[in-house]
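Next up is a structure, given as structure tokens.
Every protein chain except one is present and positioned as in the full complex.
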Amino acid sequence: MTRYAEAVPGIAYLGPEGTFTEAALRLIATNGLIPPTGPGGDPGSVMPIATDSTAAALAAVRSGEAEFACVPIENSIEGSVLPTLDSLAEGTPVQIYAELTLDVSFTIAVRPGTTDSDVQTVAAFPVAAAQVRRWLAEHLPKAELVPANSNAASAQDVAAGRADAAVSTALATQRYGLEALAAGVVDERNARTRFVLVGAPGPPPASTGTDRTSVVLRLENVPGALVAALTELSIRDIDLTRIESRPTRTELGTYIFFLDFVGHIDDSSVAEALRALHRRCADVRYLGSWPTGEVVGAAPPQMDEAVAWLDRLREGRA
Amino acid sequence: MTRYAEAVPGIAYLGPEGTFTEAALRLIATNGLIPPTGPGGDPGSVMPIATDSTAAALAAVRSGEAEFACVPIENSIEGSVLPTLDSLAEGTPVQIYAELTLDVSFTIAVRPGTTDSDVQTVAAFPVAAAQVRRWLAEHLPKAELVPANSNAASAQDVAAGRADAAVSTALATQRYGLEALAAGVVDERNARTRFVLVGAPGPPPASTGTDRTSVVLRLENVPGALVAALTELSIRDIDLTRIESRPTRTELGTYIFFLDFVGHIDDSSVAEALRALHRRCADVRYLGSWPTGEVVGAAPPQMDEAVAWLDRLREGRA
Amino acid sequence: MTRYAEAVPGIAYLGPEGTFTEAALRLIATNGLIPPTGPGGDPGSVMPIATDSTAAALAAVRSGEAEFACVPIENSIEGSVLPTLDSLAEGTPVQIYAELTLDVSFTIAVRPGTTDSDVQTVAAFPVAAAQVRRWLAEHLPKAELVPANSNAASAQDVAAGRADAAVSTALATQRYGLEALAAGVVDERNARTRFVLVGAPGPPPASTGTDRTSVVLRLENVPGALVAALTELSIRDIDLTRIESRPTRTELGTYIFFLDFVGHIDDSSVAEALRALHRRCADVRYLGSWPTGEVVGAAPPQMDEAVAWLDRLREGRA
Partner (left out) sequence: MTRYAEAVPGIAYLGPEGTFTEAALRLIATNGLIPPTGPGGDPGSVMPIATDSTAAALAAVRSGEAEFACVPIENSIEGSVLPTLDSLAEGTPVQIYAELTLDVSFTIAVRPGTTDSDVQTVAAFPVAAAQVRRWLAEHLPKAELVPANSNAASAQDVAAGRADAAVSTALATQRYGLEALAAGVVDERNARTRFVLVGAPGPPPASTGTDRTSVVLRLENVPGALVAALTELSIRDIDLTRIESRPTRTELGTYIFFLDFVGHIDDSSVAEALRALHRRCADVRYLGSWPTGEVVGAAPPQMDEAVAWLDRLREGRA
């Protein structure tokens, strides 16, 4: 991993070039979602840094080799991307600054001139293979699946002649000089992947009204600890949009919890809830507050009127 | 009701002179619990203003005839003093600034020279009569009870010859030139009455670490509304020390709720809870935060560490 | 107190004849709400037994002198009738079997021929006086109030010439040979009193679909104990229609709680809630389940479908 320029932020991602993750980070940059890292920079300009794995991308942020990492965090079919969660929960704290959701569909990439009947082997990243199984059974029933290391590596395999077709991305198809035998291929409708932009801890992006906040909780091992923690959100009408448990890796039956909820650390009710969780839990790791760009769940209640009322009481002007 | 001086705060109370309420207000003044009402005043100096009833004492505050009223709010045997609660809950808002608890025991007052066998009639305020019933049955079994309008009026009745003995107070016995046939008379041990000092709304006394806050809630008429409101306290580990329901006087089955809890409006967790109640309830009437002078229940949790943690998060210094 | 007959149940009430309480017990009998106490009895036939007080009426049940007592428990203006609550909560257990609510309005009773201008004194039970104060100030502004021991005793006072008019009941006006100077007199609309029929513990009346259940809770003295107990009702969607706190009479700040809720002990969800309260509380005193005769609050959820589902699971027929 080498940095070729300093004028623009380096963003580590699961490479090689042409993966969905690279497509996501380019859109994050285009959409202006990358916090400024220095004066005078072009906000949309980034230096993508390909890494071998999601864990390596986050390690690059922790070591300072990259300003940010773009990593997948959740897929509507497969669920959470566990290596991402595990890496966010442990080690040096990092923070999420932005998110982007991509519809997931694949391009079946071949060398120019290849037809269906020419395809005897199909290179695929196993996660991708699982999502196009029915399509392959119908359209290329005789082809043998061979594993690839990423959705871009499968295209490289085809370009190098190691396979006849690749389950790949539009970006990689173009980059490696291939053609699309089919596009928009996916077994289940609504397959979407959410990516997040992760950096070192810093002030969160300003509240936009449609934000998400994420934390990792480590609870005291007593009955009712989880429901007590969740009640800190529900009593304040804060909409929990996601909960994921992960083992603590110390013994079977102990977990940490990833919570996503609607709102921003600068919303009064979210700030109250965070303080309450901090007080109640063995540990709270704050993963950030960032804009979702669209309405997700119910917005946290506005407390302005109640705050003003309390201020009047304190001054004796009830 | 007449004010004789302006240099000291006037304090309305259930008279005539010599009631427990007068004794309580004198102790409140002696203990320095009366908020200053003007520059240069002697903090311990007050002008007691006798009224016919607890309601009249509070009305004097509302009309401005008195700066404060001293009224009983709760008795360990009889429970809440309902006219006080009803008067606090309705009409122009008023606020509690101090409290004082008295052990309740009675003096059996007679004209000098009177002996047990001379006593054929005993004057007593009905509330007092109920608390010495067993004592009278044992010590003055043949005497007839005659009603009096207050614990001081019973002594006046004896002084005027309308009764032979009075269930009264030490203060009234002395004031009306009577003698104690018996002192410290009460059927049930632990009989105590709590009095509060009520004034117009103003900034609450400063937090002391052992404070009480009181509110009146009017709830939406939906199942679960009460438990939801109480959960706003329990989730924050705020110790509810008293709950009293009173009918709304509009129809059978609708109530308002008086809540006392440990802590002061300037405690972060109490402030949060008040804001949450304001948001959740149809109406919250704040009755004040004031010192109890002794530990009552569990103190509200201190949020300083959690507040500092959140501030660090907002600045990106987690 | 004397029993004149054995063939019909004796019902103790606050006398003398002509009180609202007697009117209530006669309606309870007429409405067929008295549980059978023996074979062959006429269900509507009762033997009213006048007592000096509500406490005496309940004592008559505990001693066996009366099968039942009819006592007021709640008034829409004054709130709970505290002597009734205190007597239900302590001593030998008793149980409520029926209730009846009366609109409260008074008859101004005079000796035949008396006119407004003849009235110089008005006899009134203090509770009644408080409810007609405005009417008296408007219609009999010069008359002096003299206290009476009950709403029937005031009529007796007029019949005996000790007062010119009585704040009384229609029943007493008729019984003591008086006339109505005015009828339907009351200051506040919606003044209603609820009466209950109390007997020794026994099987509750059958569920009717519109029932009320009542308990007295003694809680462990720990923060959150009350909200935990109430949550046992709210989590089961059982509608709490009334909560009243009363001091334990041992020290200031400790209470017992009277709860009324919708439903019958034979409703699955109510039975669950009662068992849960029994497990959670220091003590639960069951005061009965009885028909209200009309819809009051939200009916408890029916669990039949859930019970059948669970039975199928246990048999492996999911």
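For reference, chains read A, B and C in written order, and residue numbers begin at 1 within each chain.
We adopt the following convention: a residue touches a chain if its C-beta (ideal position, glycine included) is under 8 Å from a C-beta of that chain, and two chains touch if they have at least 3 such contacts.
None of the values given here were measured: they were computed from a predicted structure.
Colleague: Please identify which of the visible chains the hidden chain touches across the whole complex.
Modeller: Displayed chains contacted by the hidden chain, ordered by label: A, C.
Colleague: Of the residues A:E22, A:E74 or A:D211, I need the one that contacts the missing chain.
Modeller: Of the candidates A:E22, A:E74 or A:D211, A:E74 is in touch with the missing chain.
Colleague: Quick one: which of C:A170, C:I265 or C:A298 touches the chain that's been left out?
Modeller: Among C:A170, C:I265 or C:A298, only C:I265 touches the chain that is not shown.
Colleague: One chain is left out of this view; which of A:A160, A:A183 or A:I243 touches it in the full complex?
Modeller: Checking the options A:A160, A:A183 or A:I243, the one contacting the hidden chain is A:I243.
Colleague: In the complete assembly, which of A:E188, A:E220, A:D283 or A:E315 touches the absent chain?
Modeller: A:E188
Colleague: Touching the absent chain: which residues on chain A qualify?
Modeller: Output for chain A: 74-79, 82, 101, 147, 188, 190, 192, 194, 223-224, 226-228, 230-231, 233-234, 237-247, 249-253, 255, 296-298.
Colleague: Counting contacts across the full complex, list the positions on chain C that touch the omitted chain.
Modeller: Residue positions of chain C that touch the missing chain: 93, 95, 201-204, 231-232, 235-236, 265-266, 271-272, 274-276, 278-279, 286, 301, 303, 305-307, 309-310, 313-318.
Throughout what follows, only the chains that are shown with their structure count from here on.
Colleague: Pick same or different for copies chain A and chain B, depending on whether their interface residues overlap by over half.
Modeller: Mostly same residues: over half of the interface numbers shared.
Colleague: Ranked by contacting C-beta pairs, which pair of chains comes out on top?
Modeller: Looking across every pairing, the one with the most contacts is B-C.
Colleague: Compute the rotation angle for the C-alpha superposition of chain B onto chain C, expressed as a multiple of 5 degrees.
Modeller: To bring chain B onto chain C, one rotates by 180 degrees.
Colleague: Using mean CA coordinates as chain centres, what's the chain A-chain C distance in Å?
Modeller: A distance of 64 Å separates the two centres.
Colleague: In angstrom, rounded to a whole number, how far apart do the mean CA points of chain B and chain C lie?
Modeller: Between these chains, centre-to-centre, one finds 29 Å.
Colleague: Using the average of all C-alpha atoms in each chain as its centre, how far is it in Å between chain A and chain B?
Modeller: Comparing mean C-alpha positions, chain B is 59 Å from chain A.
Colleague: Please output the residue numbers of chain A that touch at least 2 other chains, ranges allowed.
Modeller: Not one residue in chain A touches at least two other chains.
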